[in-house]
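Only a single protein chain was left out; the remaining protein chains are all shown in position.
Naming follows writing order (A, B and C), and every chain is counted from residue 1.
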Amino acid sequence: MTDSPLRTLPAQEVAEACARALWDDDLASRALGMVLEEIRPDYARLSMPVRADMVNGHRNCHGGLIFALADSTFAFACNSTNQITVAAAASIDFLSPAKLGDRLIAYGEAQSTAGRTRVYDIRVANQAGQLIALFRGRSHQLKERLIPGLEVAR
Amino acid sequence: MTDSPLRTLPAQEVAEACARALWDDDLASRALGMVLEEIRPDYARLSMPVRADMVNGHRNCHGGLIFALADSTFAFACNSTNQITVAAAASIDFLSPAKLGDRLIAYGEAQSTAGRTRVYDIRVANQAGQLIALFRGRSHQLKERLIPGLEVAR
Amino acid sequence: MTDSPLRTLPAQEVAEACARALWDDDLASRALGMVLEEIRPDYARLSMPVRADMVNGHRNCHGGLIFALADSTFAFACNSTNQITVAAAASIDFLSPAKLGDRLIAYGEAQSTAGRTRVYDIRVANQAGQLIALFRGRSHQLKERLIPGLEVAR
Partner (left out) sequence: MTDSPLRTLPAQEVAEACARALWDDDLASRALGMVLEEIRPDYARLSMPVRADMVNGHRNCHGGLIFALADSTFAFACNSTNQITVAAAASIDFLSPAKLGDRLIAYGEAQSTAGRTRVYDIRVANQAGQLIALFRGRSHQLKERLIPGLEVAR
């Protein structure tokens, strides 16, 4: 990695390059039908359809898959500055059920940006704007770059 | 529901009947390859393989799917006494990564049994017994029966 | 309570009346030196000095007392609409230590306002604006009024 020629890019372009790198790797989010809608430094927005294989007999989406959408959004947001960042812990409050056929939208950003441990808040809503869940993730930054040799221009 | 002929069964048989009813409905858990390994009143144990469509480029399982396994285990445990119970909130601490090919086992039980709001702790381990995650779920009991007319024998 | 003559007041005046009623009762917050700085419907701001009896040998404030300040702020915010509301659960992320002599400020508001279960986010900062902790509280509204006979004018 130390041999990589150093490249600098504006923060927004770094965020987009990081998102592409993560997305290529993230088979799980793609298998769940997620779409990356928007990326900015420390912010992400993703959507996911509630499919027939995601619900129970009452046509309510499995809570674990609502969490998975929020968790992916958290991962895209916290890896947007080219520092490899892992989820240490998370909590979710379920406020309304999501139903078969809904399109869920999750978005959120960093609440703290000092230090290597950070907190991100992600909101999950349905296509009508109704709040479905509130997620809070705690991340831990590692020392490695997601894309070796790439730096944010200052 | 008031017309249902009343049936009484021992607590263990009620737990098994509730698990069958939930399982028939739970397309999401089945689509994720989960297996119900054990059910008792206020306790459940489930397993899930880490498949190729559940991992990222580093072959680590998506955290949302580890959560989904714990959340299903929580749902089976808290619906085992024939009272419809919904997840209100949950938190998870990720302690070690789960890898492609692992078989995850999640199990846990009620930590409090007074009142309609209860707390369940679920542990997720891999096939070698290594702790992967700790999950805590907060449930809320509704007044309806999961299987109308069925009561626990006293 | 049903005999109380009905009074209606604008939402802000109801919030202020509720805060006064809570404050008169809240010996614990007063014993900890807290000051109610601002109240609005679904919002509160409180401050607390870090005194010599609140620290350890490194002059860091006990985490439980940082939590207590956030928890009181949560209580004032969620009781500001004259519906008795209790804390069901809460979580806190500690981001920086608070030191002897600091004046902590906690503020926050409702993140969801539908239904009887709501989520409030409270931030705790020091006098320099540095973020000390992030608190998330889950509240449960009871049916009783905090001040019987008082309604918000519509």
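A few points about this structure:
In this text, a contact is a pair of C-beta atoms (placed from the backbone, for glycine too) under 8 Å apart; a residue touches a chain by one contact, two chains touch by 3 or more.
Worth saying up front: this structure is predicted, and the values here are computed from it rather than measured.
Across B:A11, B:V86, B:L100 or B:V119, the single residue that touches the chain missing here is B:V119. Within the set C:N56, C:T113 or C:Q127, the residue that contacts the chain not displayed is C:N56. Summarising the interface, chain A meets the missing chain with residues 88-89, 91, 117, 138. Mapped onto chain C, the interface with the missing chain covers residues 22, 24-29, 31, 52-58, 61-65, 67-72, 75, 86-94.
Although one chain is not displayed, its contacts with chain B can still be listed: residues 91, 93, 95-96, 111-112, 114-115, 117, 119, 121, 123, 131, 134, 136, 138.
The rule we apply is simple: only the chains that are shown with their structure count from here on.
Note: the chain lying farthest from chain A is C, by mean C-alpha position. Per-chain CA centroids place chain A at a distance of 31 Å from chain C. One simple way to say how far apart two chains are is to compare their mean CA positions; for chain A and chain B this gives 25 Å.
Centre-to-centre spacing of chain B and chain C amounts to 35 Å, using the average Cα coordinate of each chain. Shown for chain C are the residues that touch two or more other chains, namely 91, 117, 138.
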